[in-house]
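Complex shown without one protein chain; remaining protein chains in place.
After this line comes subunit A, so read on.
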């Protein structure tokens, strides 16, 4: 068996808010991500799925357990593990092309080469004619695509996305999902995408990791055994949707109960 792109072993995360009792955000997570695999993390809000991404990215430390990428334990952020946020977080003082080239400039790539890569990446995400625009001249969907280009310019082995399409309208969202699948195929990177949308999970994932309410644990891992492009009219699609709805309903109930108890 090939070495997993990301290996998560008994990972847990505790927060200690100032002056209050520690909160167990994640508890005993274990699963692997194969190279080139598309994983969707699905769960009720507040279950710590975003925290897991931040820990894989190296922006947060684990409280227990071990995360390794390509066999190497994660100790600090790396350009090999790209992270895309709900907001595109492009720098408003740089043009789109310079935003995409930002990581390359940090790594002292020559300006001419930087520009070439930025142009190539922006063409790939369909923004070839937006090179010298300012970020706030772009629509939300375009900004998110530029953020993808910025991450892809670093040729990441793992691309993580924290509810990347949550702020977009429904039509844009559907188009962005198609776009993402195409990017995924082209780049060969593993993708870990956090969402609370069941449809997003079924349309995109190879495997869906379903989280429990806080403290987040892996409730179950469901392979989506449907050929792409996936049709929402497919009866099997419906079966998956019903299954996920049921799985999540329990967790949402628990999350509510816990909130009311507090």
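Rule of thumb we're sticking to: contacts are C-beta pairs under 8 Å (C-beta built on N, C-alpha and C of every residue); 3 or more make two chains touch, one makes a residue touch a chain; residues count from 1.
Definition applied: contacts and distances are computed from a predicted model.
J.: Absent chain per UniProt: "Sigma-70 family RNA polymerase sigma factor", "Monovalent cation/H+ antiporter subunit D family protein", "Carbohydrate ABC transporter membrane protein 1, CUT1 family" or "ABC transmembrane type-1 domain-containing protein"?
T.: "ABC transmembrane type-1 domain-containing protein"
J.: Among A:4, A:103 or A:164, which residue is in contact with the omitted chain in the full complex?
T.: A:103
J.: Using the document's definition of touch, tell me which of A:9, A:24, A:63 or A:89 contacts the absent chain.
T.: Considering the complete complex, A:89 is the one touching the chain left out.
J.: From the list A:8, A:55, A:154 or A:248, which touches the chain that is not on show?
T.: Answer from the full complex: A:154 touches the omitted chain.
J.: Using the touch definition up top, pick the residue from A:25, A:57, A:152 or A:222 that touches the left-out chain.
T.: Reading the full complex, the residue touching the unseen chain is A:57.
J.: In the complete complex, which positions of subunit A touch the hidden chain?
T.: 57-59, 77-79, 81-83, 85, 87, 89, 91-93, 102-103, 105-107, 134, 136, 150, 154
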